[in-house]
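Down below is the structure, laid out as C-alpha cells.
Below is a slice of the complex: some chains, not all, each in place.
Labels run A, B and C following the written order; every chain starts at residue 1.
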Amino acid sequence: MLAKIHVTLKNGVLDSQGKAVHHALNDLGYSEVQDVHLGKYMEIALKGVSEREAQSRVTEMCEKLLANTVIESYRFTLEPAE
Amino acid sequence: MTTPIPITPEIVAEHGLSLDEYARIQELLDRDPNLVELGIFSAMWSEHCSYKSSRPHLKTLPTEGPRVIQGPGENAGVMDIGDGLAAVFKIESHNHPSFIEPYQGAATGVGGIMRDIFTMGARPIASLNSLRFGDPEHEKTRYLLNGVVRGIADYGNCMGVPMVGGDIYFDACYNGNILVNAFCLGLAKADRIFLGSASGVGNALLYVGSKTGRDGIHGASMSSAEFDDSTEEKRPTVQVGDPFTEKLLLEACLEIMKEDWVVGVQDMGAAGLSSSSFEMAERAGLGMELDIDAVPRREEGMNAYEIMLSESQERMLFVVEKGKEEDALAIFRKWDLDVAVIGRVTDDGIFRAKENGVEVVSLPIETVVTGALKCDRPTQKPAYLAEMGTLDLSSHEVPADCGDALKQLLASPTIASKQFVYEQYDHMVRLNTLVVPGSDAAVLRVPETNKALALSVDCNPRYGYLDPYLGAQIAVAEACRNVVCSGAEPIGVTNCLNFGNPENPEIMWQFQEAVRGLGDLCRFLDIPVVSGNVSLYNETKGEAIYPTPTIAVVGLMEDLSLHCTQGFKQEGHVIALLGSNLEELGGSEYQKLFWNECRGKSPQLDPQTEFDVQKLCLDLIRKQWVQSAHDCSEGGLAVALAESCITGPKPVGATIELSGDLRTDALLFGESQSRIVISFPEDRLHEIEALAKTAGVPFSVLGWVGGQDFQIKINQKEFINQNILTLEDIWKNSLSHYGNRVTR
Amino acid sequence: MKCGIVVFPGSNCDHDCYHILKHILQLDTHWIWHKDEALNSFDFIVLPGGFSYGDYLRPGAIARFSPIMKSVIDYANQGGRVLGICNGFQILVESGLLPGVLMDNAGQRFICKNMTLRVENNDTPFTSQCKVGDVLQIPINHGQGRYFADNDTLKQMAKNDQVLFRYCDAEGNASDAANPNGSLDNIAGIANESKNVMGMMPHPERCADPLWQNIDGQLIFKSLIESSLAHT
C-alpha cells in the first residue's frame, strides 16, 4: 500500500514561504503568478495492512505526527504498492 | 559473479588515470587490476588523495615547534596549549562540490572538516569559513552566495559548533570556480589524541554512521578535474549532508573515545571506505580484510565498486581491540547510529575484500597509498606578470570627492560588513565566544581555564595574482595581525592552497612561489604549519582563479580578560597608527573599484617590520594601554578608521589630521601592510610613543574619537567629512541588500 | 534545589544550560536522557535549545514523542515547572503544553543576534525577578520562531496574561521594526494558563555568565529558583 499525503497550511495562516516564492517569481519576471502556496508531500509505503486499516492508520499518523493540525490540514490517497 | 569486465583504455581514461599511471599499476601488481581495484587506484591516486603535484613543495614548510603534538599527515594538526589541553585544527576546501550544488556542497564541507577534528578525539568548539565568489554582477553569484551561506548555516547550526568568523571576497576570477574553505578548531586532552592507525593484528574494523548510498561515487577524482561543459552531467555525484546524524556521531565518538580499547579512527572523506581503510592500514604497516556484505547500505543492489568508492557522508571507520566489539556496538546503538563490524586487521600488508564470499580486491596497501607517480611538475614564471607588473599612476586622477569614494568602498561587498552572513550562523553556542564576528579576530575562551584562543582566516587573492610569493606572506601576516589585534599571540597556522591546473607550468610556478612565501614567513615568525589542504584544478575552460593560499591562524591568550576589539570605545580617545603609509595601490580594492584593474606591484612586506609592529601591539594590549586595535586591510587607512568608528559600543565620529606628500588616494585607500590603528586615553600618549620608539616602530598620532562626523584632513585641507551614521548604514546594509535582492 | 535538563538527540544548548545552572547558579543539576521514562523529583526542568531530530518534519514534532515526554507532560500537568528555550519552546507547542505554533521566520533566514525584550507579566515563576516593562537584552538564535495562534487563542491568552515577553526596541516599543521574525504581536515568550510552563525563543542561558557584561538571562533562572524556594 502506498499512501500519498498532502499537508498544506489552513486558510488564514500566513504562508511566509509561499509569499517569498511568490515575490521571487514576480521579480524573476513571472508576472502571471498571482498566488503561491507551499506545502509538504509525503509518500509512505505500508506493508501487511488492508486498505481499510491503512485508511485509519494513516489518518492517525497525520493527526499525531505528520501534520500540525493547529495550522495544517492534510489529505491522502491510498494506492496499491507497485 | 558476472564475468570480469576487461579494462580498456577508455575505462582507464574515465577513471582519470593516465596511461603511464595505468602501466605503473600493471607493473606494481604484475597483473591487470579488476574494475574495483582500478576504481580504488583512481581515487587514491587522484590529486585530491595523493597530493602528487603538491607534496614535494609542501615538504619545505616548517612544521615543528615546542607546542606541536601532531603536524601535517593526520586528520588535523594538534598543538599543546598548556593545562593538559591541545588545540586541534585544520582547514579544508569544498570548492568543486559547492559550485555544482552550493547548499549541499558547502554543508558537507562543514561536516567533513568537523569530522576531521572529532576523529582526533577533540570536541569542535569553533569554525571559520573562507569564501570566494565571482563578480557580484555575475548572474550566478548571488545564488551561489545564498546557497553556500545557507548550507554552512544549516549544517553548522545543527551541529552546535559556533561559526565565529571567516572572510569573503568577490572577484571575477571566481566566476566559474567559487571557493569554499572550511576551518574547524577543537579541544582535546593533550594525552588523549586519536590517530588514524589500524594497529594490532586481529583487531576489529567497525563501520559507524550513516548507511552507504550511491552518492559521490567518483567525488575524489571529480574534485581533481577541471570543469568543462560536461560538468552538468557529473551532477549525480553530489553528496547530501545530514547534520543530525553527524551530531549523533560526534557525541557517540567522544563517548567511545573515553575507552582505552579504541585503537584508531578515521573519517570516510574523499574516496570513502577506500581511503580510510587503506590509509589506516598503511600507517600501521599492516594489512586488512573486509567483508563488503557487512557494510550497511541504503539501497539494494549496490556492488563492491560502489561501496568501496561511495562518498556518502557522516561515516567513520574505527579500529577497536579484539573482544571489545560488543561494547563498541552498544555505545553506537545508544546513539541510534548504523554500526557493523566489517573486517579485521591482518599482518600481511595486503588489503583484501570479499563480496558474497568471493575475493574482489587484493591489493598491496603501501603500493596503493604511496605508489602514485611522483609528479615533478615543470614551473614557469607566468607571462602576464611582465605585462601586469607596471602601474602608471599619472594616468589616473585622484577622485574629486574622496568622501564619495569612501562611501563606494564601504559599499563594496568585499569590504562591507559581513553581518548579513554571520547573523545566519550561530556564533554563540557553547558559551565560549568572547569576541563575536565583526572584529579582527574571534576570541574563544578555553573552558575551565583562564585562557582564550583567537582565530582569523585571510587571503587577498589580488596580491597573490601580482606576486604569489608576497601574496602568501601577506596572507600569513594579516591573519597573524588580526589575531594580535585581539590580544593573542599567534601559535599555529593551517592553510588551504587553492590554485588552478598544476599541469600548466605557470600555475605550478604560482603554487611553488606561494608555498615558498608561506614557508619563509612562518619560519621567520617562528609559527609552525600543522595542517592543511590543497585544492588544484580550480579552473574553467582555461580560466584559472587567482592564487588563493588561504591562511588560518590560531592565537593563544594566557589571560582572557586581556582581549581587545577593533571599535573605538570612547569620545576623546586619541587615535594613532603603528606602521607607515606607502604609495601602494597595486592590487587594492580601490584600484579595482575605480579603475577596474588589478595591476602593478602587490603591497610589499618587510617581515621584521611586521614582526615589530605585531609585537608592540601585543605589548600595548597586554599592558591595557590601548582600548582598541584594528589592522588596515582592504580599503586602507580610511576604511580601517571608519570601521573602528562604526564597530564600537556605539557609532562615533572621528577627526583625523594627516600630513605628508603621498598621493591622496594612496594615503587614504592604499593597502600598505604592517599597519594597525589603535586608540587610547590621552594620558597614555607619552608612554605609548616612548614604547614605540624603543621598539623601532613608526608611530603617528592621527586624531581624536568624537562627535557624529567622520572627518579627514590632509595637510590642513578637508578631504572627507561624512556623518558617521550615514557611513554605518552603507557599510552595514550593503551586503544584505545585495543578498536579499532577487533580480539583478 | 534540584533541576533537570532533558537531552534529546540533536539538543545542542544542553551543555550551556548545564553550565549556567550548575556552575554559575550552583544548583544540583541533572541530565535527563530522552529514552528515560521516569522523571525524578525536580524543582524544575529545562528543555534546551538545539535541533532535536534535526528539526526534521517540523521543529519539535518528533522530539515530542520521545519516551521522556510522557513524563514531562504528566509532570507539567501536576504543576511541575517546565522551561522550554528555543527548540524546547518548539517541543512544548508541538506537545500541546503551550498554545500556538512556531513557523518559519518571515525573512526566511536563520537569525543569531542580540534582541531586546519587554517583560509583559511578572506574576509568574519565570519572571518574578523582573518588572513589567523592563527591557531585557537576550540573544535569539533560530530559523523558525515566528509565533502564530488563531484569534480565539490569542484572546484567551490575553485574558490570562499568558504573554510574558515581546520583542521591542531599546525604548521598549514592540514595533514592527523590532520584530525579528514576524511573530504575531511581537510575541517572544508565553506561559500556559496556570503559568507553570513557559516557552521562549530567546536564549537566557547565553547571557547569564558574568564573564560577559550582560547577565539579563539570570533574571529568568533566578525567578525560577526564587519561586521554587517559595513553593517548597
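Rule of thumb we're sticking to: a residue touches a chain if its C-beta (ideal position, glycine included) is under 8 Å from a C-beta of that chain, and two chains touch if they have at least 3 such contacts.
Keep in mind that what you see is a predicted model, and the values were worked out from it rather than measured.
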item: Copies per chain type across the entire complex; value: A x2, B x1, C x1
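Here is the rule we use: only the chains that are shown with their structure count from here on.
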item: Separation of mean Cα positions, subunit C and subunit B [Å, integer]; value: 36
item: Distance between chain centroids, defined by C-alpha means - subunit A, subunit B (Å); value: 41
item: Subunit B residues counted as touching two or more neighbouring chains; value: none
item: Subunit A: positions in contact with at least two other chains; value: none
item: Partner subunit B, residues of subunit C touching it in the complex; value: 9-10, 12-13, 15-16, 19-20, 50-51, 53-56, 109-113, 139, 141, 143, 203, 205-206, 209, 211-212
item: Residues of subunit B touching subunit C in the complex; value: 150, 153-154, 157-160, 242-245, 247-248, 335-336, 422-431, 434, 445, 560
item: Complex interface listing, subunit A residues touching subunit C; value: 12-14, 16-17, 20, 64-66, 68, 70-71
